[in-house]
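What follows is a single structure, written as structure tokens, with notes after it.
Omission of a single protein chain aside, the complex is shown with its protein chains in their original locations.
Letters A, B and C mark the chains as written, and numbering starts fresh at 1 in each.
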Amino acid sequence: MSGRDIDAGGAPPVPLQAATPGRLARWRDSDLLASFLRSKTAIVALLATILMVGLAVAAPLISPQNPYDPAQLDLINSNLPPIWQADGQAPFYLGTDDQGRDVLSAVLYGLRLSLIVGVLGVITSGIIGIALGLIAGYAGGALDTLIMRVADVQLTFPAILIALVVDGVARASFGGALDVGPLIGLIVISIGLSFWVQYARTVRSSVMVEKGKDYVQAARLIGLTPPVILVRHVLPNVTGPVFVIATINLALAIITEATLSFLGTGLPETMPSLGTLIRTGNRFLFSGEWWIVAFPGLALAGLVIAINLLGDWLRDALNPKLQ
Amino acid sequence: MSETILSVRDLTVTFDTRRGPLTAIDRVSFDIGRGEILGVVGESGAGKSVTGSAVIGLIDRPGRISGGEIALRGERIDNLPPEAMRRVRGRRIGMIFQDPLTSLDPLFRVGDQIVETLRAHTELSARAARTRAIDLLAEVGIPAPERRIDGYPHEFSGGMRQRVVIALALAAEPELIIADEPTTALDVSVQAQIITLLKRLCREHGTAVMLVTHDMGVIAEAADRVAVMYAGRVAEIGPVAAVVREPHHPYAVGLMGAIPTLSQEADRLSQIPGSMPRLTAIPKGCAFNPRCPKVFARCRVERPEPILVGASRVACHLYDVTEKAA
Amino acid sequence: MSRSTLKILARGVAAGAVAAFALTALPAQAANVFRFAFQGDIKSLDPYSLKESFTIGMHGAVYESLITRDKDLKLAPQLAESWETPEPTRWRFHLRKGVKFHDGSPFTADDVIFSAQRVRAPGSNFQTNVPGDAEFVKVDDYTVDMLLKKPNPIAVYQFSGWYIMSKSWSEKNNATQPTPPTAAAPSYATLHENGTGPFVITEHQPGVKTVFKKFDGYWGKVESNLDEAVFTTIGNDATRVAALLSGEVDWVDPVSLQDQQRVNSSGTATVMAGPELRTVFLGMDQWRDELKDSSVKGKNPFKDPKVREAFYRAIDEDTIAKRVMRGQATPSALLIAPTLFDRANEIKRPATDLKRAKELMVEAGYPDGFSLTMDCPNDRYVNDEAICQAVVSMLARINVKVNLNAQPKAKYFAKVLSPGFDTSFYLVGWTPSSQDSHNILFEIAGCRKPGDKSGRGGWNLGGYCNPKIDTIADQVEAETDKTKRDALIKEGFDTIQADWGYIPLHQQALAWGVSKKVHLVQRPDNMLLLYWVSKDPQ
């Protein structure tokens, strides 16, 4: 008896019943929508996110000015305060910066750029991470070790260092001025290369759990190829955690882009993202021209907080243990 | 019946949700005497565990005891202040959970957890508490307790861990033990050993036991009396021999048909079509009426009160004398 | 860890802290300490390692030159009491007697001969400060002759940047050669100094902090009343201004334009905003047959003077000076600061004329404009990137689409100075190191010729070329008569303007933030010289 007792290696039996209050809670919250409607924060966060995405998409239609068109900027209009202050002028409702750029328009366009960079960055890192995670988890062995060690190497380099390096390489190889397209591409790649590890690790561990299950074995027996099994059967089972990581990384990616612009590798001042606007605007903090940094800062903080709250809620809602 | 240890009267537990209050336990009453084992059976979600939690005062928000009384040796404990209730827990009421693998804190040595419990309730010195802990481990049948006392939970097998859990529950010599599915998670061979152990210890210490399970086999083997619960209500309560051999409530009748499936989850009873209602949709009248093969008009309107039928109390209109007379 | 060990540890830390307080508290009380911060740092103490205004100024507190420049930038004696030119190719210097280096050794002619050789050795960044073909001859211990191959009236104009080092000290410390960038081991002179100046450096942590202390054995009288000066690098604009406003430092450079009002209204500090010698200008690639990154293929629009004039007239420098520079810039018609050329005010800046600019574009055959790339540093000159942005939006009005490539100075200079000068349109600021117009005519406006090692046109990044300028430059170099020389220079500058060869923008203003407790001298060459700094004692 004692011999068997000491051996604690076996998997624990799956509990047949959770504690009763948990089960009760699950009755109430059996679907995501119900849980969503229950959470006021989630509703507010979603509305805020939708509002900001809407504003970003509609930026060219609703902005008083196209801040990217140098011909529309006039130094005569530079450094105007918001409309409610003494020297404020329509149509510069939130004031202008030192180039005569309308702050409201710049924020709307900047929101757009920040979101584009964030979303593309998250998609890139997601694709890299999920692909590598699936491969590592399914193949195992040397390939798994290799991918995970590469992940270690990557972790050594935080996003900002990667971006500095990627940026330097790209600028040197392309020479000259980069259009905003390739520049966004660069930042997206930097972010993609910085954030994939989390996806890879999550997906890998899920795959390792899933691949032992009967349905995967069955799929293999009926002759499905590994890619088909992975994509059709295993992937759907890891979407939950991946989605949670993606949401939180979206906020992180937007902040990272802002930080990069502080180190001079972000988007150019002529095509400012929210981060670039804050970087240039923070020069005007001491001089009392607070509106140049305050409004982009509020927009950025609002966006990031809203996305984070959504992510939090999603994480809690998808985590049965927390219900 | 000997001296009454636990007395539960019209216990009602409500969960406050945004969709309004949900009644999880609805006017449940029962007694447990000294040295007696009361089995509580029912399907998943019948309210067995909530009843156990209510007795030991561990109903978490948003749940609360919204009615009735719980008395331990005649002393009300359902309305004690939190600190006083804490002193009752462990000291006067012990509890054993279903899963021994998760009941013990993985980061603390087994002995430390016992010593900690002892010292929370007694004046024992650290050294004395340790000696007592070794005795307790020996008592629950752990071999070489003076060595195993310094082991961590993961170094014990499931059965051994449940023994440790029992030792912990018994540590402060409580008058009542609530055992919530104590064997469900264990291998069949170990289940019997644990039940035997539990029975022996209770006899020796004179401890009352509330044995919550969905396994009729365990009940038949261990319990003195049995309460059958359905949708938060007691359907039938009586001596185990009476209820098992001659159930009265149509639900209990169906349930007893499930005994042969000793080790299996008795979630759905083949004999009774349908499933237990959700708390949000408990039917009017008798909660069992949509599934009851013997349903009649009154069942859909009026909730049956327990009636003494032989040695059992049965909540069913079938046995209402006035009904029969009609 | 047991409780008693903790106690012992705590006691130890407390004792250490007390001791440390005692150590640090003492010297700070009595001394009159001047704390100052600059955006860059003093990279090396070797006075021949880097030609950069701030570093030269800092070296000037500990090292001295034969001839210095006074508060008005006029030549003034320092280690040479006097000098004369007995014949056009012979300069004689009479050295000051009784001067001691910081290590106590006396200053003599040998040190001058040694320094003349060291400053022109490979690895020195100051090779051009002393004429390369000049021979230095010791006449006696306190007299030195400089023999030239041909007459040169401005031969000593850059002597103020040539500091005299001690021969014996350099030999003793194996520092007879300037530290070349490729050295496998750092030179002693990089981290230590031994000058004759009024201050000694007692602590030097590159990039962090440098401490100057008064030198008690100084030969002359010093205006400064400082006992100690502590230099710190503060790279971030906002932090630097914050340090001045909170009184943590007494002097900062630069104060960014937008913060100047805040500093002036603080009550504790003011902005000293004298004109600077540096001229900021735009250059255009007139060299290539086809511009890089342009929509115009097969030809180079900048080869047409009409296009260059259109650019000149479209860029509204007055508005840039007023808005982008917040009035802290003087629009300039010349590539040199007016203080450095006496007839500067005779040359006027052609007026901004958008209408004319558009006409010129049509005449040149570009009614719909074209696109090109502009290179711009973003951390080198005052509001450099903002100026470029303003230029971009002004050129948009004559349908020229400019892709702005604003980069940190390291990358910017790497690009525009790469072999072949990789730029079409760029912004640069220039201070002639000789403080003389010849430098402009030679380095900025001189024709670039492949294989030419003289350095002519070395900073003519756009390859503007008019042979007439080269002729004038050579005449200016040899001309000793000031009137004739000035006339030649004016002819040169007129020619550049008539060719629309460059677009001069402005001289930016200096922007020192100075505590009201501090009194000092600000020269247009932007050098802070500690021997003119005084601070009201507490």
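Basically, a contact is a pair of C-beta atoms (placed from the backbone, for glycine too) under 8 Å apart; a residue touches a chain by one contact, two chains touch by 3 or more.
Heads up, the rule we're going with is that contacts and distances are computed from a predicted model.
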The chain dropped from view, which UniProt name applies: "Malonate decarboxylase acyl carrier protein", "Sarcosine oxidase subunit beta", "Peptide/nickel transport system permease protein" or "NADH-quinone oxidoreductase subunit N"?
"Peptide/nickel transport system permease protein"
Contact partners of the omitted chain among those displayed are A, B, C
For the chain not shown, which residue from C:Pro350, C:Gly455 or C:Pro537 touches it across the whole complex?
C:Gly455
Contacting the left-out chain in the complete assembly, out of A:Tyr68, A:Tyr93 or A:Phe262:
A:Phe262
Which listed residue, C:Asn174, C:Ser246 or C:Asn345, touches the chain dropped from view?
C:Ser246
Taking the full complex into account, find the residue in B:Glu116, B:Asp187 or B:Glu246 that is in contact with the omitted chain.
B:Glu116
Per the whole complex, from A:Leu73, A:Leu250, A:Leu267 or A:Val293 the residue touching the absent chain is A:Val293
Which of these touches the unseen chain: A:Ile147, A:Ala253 or A:Leu285?
A:Leu285
Go through subunit B and note every residue touching the omitted chain.
56, 58, 82, 86-91, 94-95, 97-99, 102-108, 116-117, 120-121, 151-152, 154-155, 165, 168-169, 171-172
Contact with the hidden chain only, please: which subunit C residues?
16-17, 20-21, 23-24, 37, 41, 43-44, 46, 49-52, 125, 128, 179-187, 190-191, 205-209, 232-236, 238-240, 242-243, 245-248, 379, 408-411, 413-414, 417-419, 433, 443, 453, 455, 458-459
I need the residue numbers on subunit A that touch the omitted chain, in ascending order.
6, 19, 22, 149, 152-153, 155-158, 160-161, 164-165, 168-169, 171-173, 251-252, 255, 258-259, 262-263, 275, 278-279, 282, 285-286, 293, 297, 300-302, 304-305, 308-309, 312, 315, 321-322
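Criterion: only the chains that are shown with their structure count from here on.
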Would you indicate which pair of chains has the most C-beta pairs in contact?
A-C
Distance from the mean Cα position of subunit B to that of subunit A, given in whole angstrom:
48
Would you kindly tell me how far, in whole Å, the mean C-alpha position of subunit C lies from that of subunit B?
88
With chain centres defined as C-alpha means, what is the inter-centre distance between subunit A and subunit C in Å?
45
For subunit B, residues contacting two or more additional chains:
none
Within the complex, subunit C is touched by subunit A residues 69-76, 78-79, 98-100, 168, 171, 175-179, 264, 268-270, 282-289
In the complex with subunit A, residue positions of subunit C that touch it
237-238, 241-242, 245, 256, 258-259, 261-262, 292-293, 316, 319-320, 322-324, 373-375, 378-379, 385-386, 389-390, 392-393, 395-397, 402-408, 411, 415, 422
